[in-house]
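Encoded as structure tokens, here's the structure I'll be asking about.
Note that one protein chain of the assembly has been removed; the remaining protein chains are unaltered in position.
Labels A and B are assigned to the chains in the order they are written; within every chain, residues are numbered from 1.
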Amino acid sequence: MSSSSTALWYASRATGVVCLLLFTAVILLGLLVSRQGKLPGLPKFGVVHLHRYLSLLGIAFLAIHVLTAVADSYVNISLAAAIIPFVSKYQPFWLGLGAVSIDLMIAIIVTSLVRSRINRRTWRLVHWLAYACWPIAIAHSIGAGPDVRHGPLLWLTLACTATVAVAIAVRTAASQRTPAPDTQIRQLLADQSTQLQPARGDDPPRPSRIQNQTEAAYR
Amino acid sequence: MTTFVQQSSQPAPGDEPGSRTGQLGPNDASGQPEPRPISRLLPAPGKSSLDLRAHLRRHGQVPYRGRQGQLIEDLRAAGLTGRGGAAFPVHRKLSAVLSAPGRAVVVANGAEGEPASSKDKALLLLNPHLVLDGIQLAAEATGATDAVLYVALDAEKARWLNNLIAARRNANLDRLQVRLFAAPPKFLAGQESALASRISGGKALPAFAPPRVFERGVDGRPTFVSNVETLAHLSLIARYGPAWFTSAGTPDEPGTMICTLHQADGRMDLTEAALGTPLAELLDLRKAGAVLTGGYHGAWLPTATAARLTLANASLRRHGASVGAGVLAALPAGRCGLLETARVARYLALESAGQCGPCRNGLPRIAGALADLANVGQGRRPNATLLQDLDRWSWLVYKRGACAHPDGTVRFVTSALKTFEAEITAHRQGRCTGTITRPFLPLGGESM
Partner (left out) sequence: MNATQGLHSQELKLRVNPIACSGHGVCAELLPELISIDEWGYPLLADIPVPAHLARQARRTVTDCPALALLLTRK
């Protein structure tokens, strides 16, 4: 193995780790946005912007991660294999997962770049693919990267996974606690200081002439 | 005294213009002038147009024009506007649907979510063939390939209507199959985008516009939504022409309208009246403390004011009121208008779709404040900031929802605060001028 190949191989693995950290941060920030949360010291739009900028930074590192792996002559990975799943000759399955995750990422990023110009529902549906993209990337990292299966990188991966899992659980619980609109309305009405006096002896439904006639007529 | 419409003569091309518009008949025994009734849509008591043969004898076959768009010119000349509350010119709506790309859908809107209104249900029971004719004509005019009759039904009446529709198909009257669709018994069920959403298989909740339903409605197709009474008028105009139609009503607001009248003595009547008829001819105002025009998105008026006004937007708009869907109520003396308003406001808050933050937050607070204002006695006084709060919340919800529900509610509440000013003063001192607390205005929805 030539030294430049080793360097490329290391670069690919290193940028892979950076991607893990960046995209973990991105998904956590995304969850924070959906909970209308704030980061201390930053305005609300700070969370939105940080989420966006880190994802773009992540894409940059992802590009290096792919290109260095492709350039490395020690293993045979074509550029096409980075985007078309499961066509690689080297570790087709695990790299294929990486390609799947990249494809989802491309869809998410592209739709987000033009989000003000596309259908709202379309954007949301594609963006939700992030919940698939992230675990698939994790799986790729475990399968394709032997470093990740032991030592500090293993702990790092576990920590990231645990954090994201907890964040999703908290988010889900919060949205389930939010009452439905009708309940909110009823709650507000009930909270008012007084209730309308219950009517004493409601009138029976008033039979009008037309009503009597309609009943008779159609029979 | 009879307040039910008498059919003095049948609508027909040879009618003398002006013979029935706004003229008073002889006084009855109690001194109340007897309105000379007009009848184009509602048949006389005892008579009905349900029988298909009788309908065909009376009005003939559906007068198809043979080409798309032909009818639209006649409707423009007739000046027919929607009878569902918005009073939008029918010819413009038809043109809009006709020119929108895609295969159109015609929906006859019989949802009538307003609890105080019964005219559409009555029309469908008493003269359904006029409505069904109208559907076919509107379909031809727009080139529609699907037709839906949207109405709140029980199983028995659904079967009965389906039989009627089948009989028409067998007689080769209808070119398009009319599909019956159940409308939920909700106030907003008849709102055009809620209706389109429901018929497309979703929930009856309003949608954000644009696009309006005339461009993208049911299943994303251009949709012509029309109140059932409007379609009945349409089918008569197609037969007897615009000149016949404009022979009743006013020059700016021609034709007749079926009104649901809630009289002060507790009766509810349905009357077809020419637009421009003085309100005093429709409602017995002698025992009325106030008058509600245009239903629960309409406006309260002092009796003295209402006595000078007519059933026409030209007359009512100057006082912040409108004809709406023809609901008129005379609040009996001895009732507290604030209590009635508070009850309706609570209903309107509960009927909010709950989709928009301002409406979801504002309407219940407004209703609560009105309840606070209405509920006095034993020296209890309402909150000191109540009127300011009401004012602020009304401003916060107005035109900030996806539909007109908060706007109509604000109009209704604001008119109440103006009309019942004296009652408000009394209530703030812990007194109520009303003596009867039984509800007057109906709030329970009933399906056909």
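Quick note on the criterion: a contact is a pair of C-beta atoms (placed from the backbone, for glycine too) under 8 Å apart; a residue touches a chain by one contact, two chains touch by 3 or more.
Keep in mind that what you see is a predicted model, and the values were worked out from it rather than measured.
A.B. asks: Can you list the shown chains that the omitted chain is in contact with?
C.D. replies: Listed by label, the shown chains it touches are A, B.
A.B. asks: Just one of B:Pro43, B:Gly276, B:Gly324 or B:Gly401 touches the chain that is missing; which is it?
C.D. replies: In the full complex, the listed residue that touches the missing chain is B:Gly401.
A.B. asks: Among A:Val48, A:Ile142 or A:Ile168, which residue is in contact with the omitted chain in the full complex?
C.D. replies: Only one listed residue reaches the unshown chain, and that is A:Val48.
A.B. asks: Touching the hidden chain in the complete assembly: which of B:Ser200, B:Asn361, B:Thr414 or B:Thr433 does that?
C.D. replies: Of all options in B:Ser200, B:Asn361, B:Thr414 or B:Thr433, contact with the hidden chain holds for B:Asn361.
A.B. asks: In the whole complex, what residues of chain A lie against the chain that is missing from view?
C.D. replies: Against the left-out chain, chain A lists 33-34, 36, 43-45, 48-49, 115-116, 120, 123-124.
A.B. asks: Touching the hidden chain in the full complex, which residues of chain B are there? Just list them.
C.D. replies: Residues of chain B in contact with the hidden chain: 207-208, 355-359, 361-362, 396, 400-402.
Just so we're on the same page, only the chains that are shown with their structure count from here on.
A.B. asks: Note which residues of chain B are touching chain A in the complex, please.
C.D. replies: Residue positions touching the partner: 3-4, 42, 45-46, 48, 50, 118, 121-122, 125-126, 157, 160, 266-270, 339, 342-343, 346, 349-350, 352-355, 360-361, 363-365, 367-369, 371-372, 374-375, 380, 383, 437-440, 444.
A.B. asks: Which residues of chain A touch chain B once you look at their complex with the stated criterion?
C.D. replies: Against chain B, the touching part of chain A is residues 180-182, 184-186, 188-189, 191-197, 199-203, 205-206, 208-211, 213-214, 217-218.
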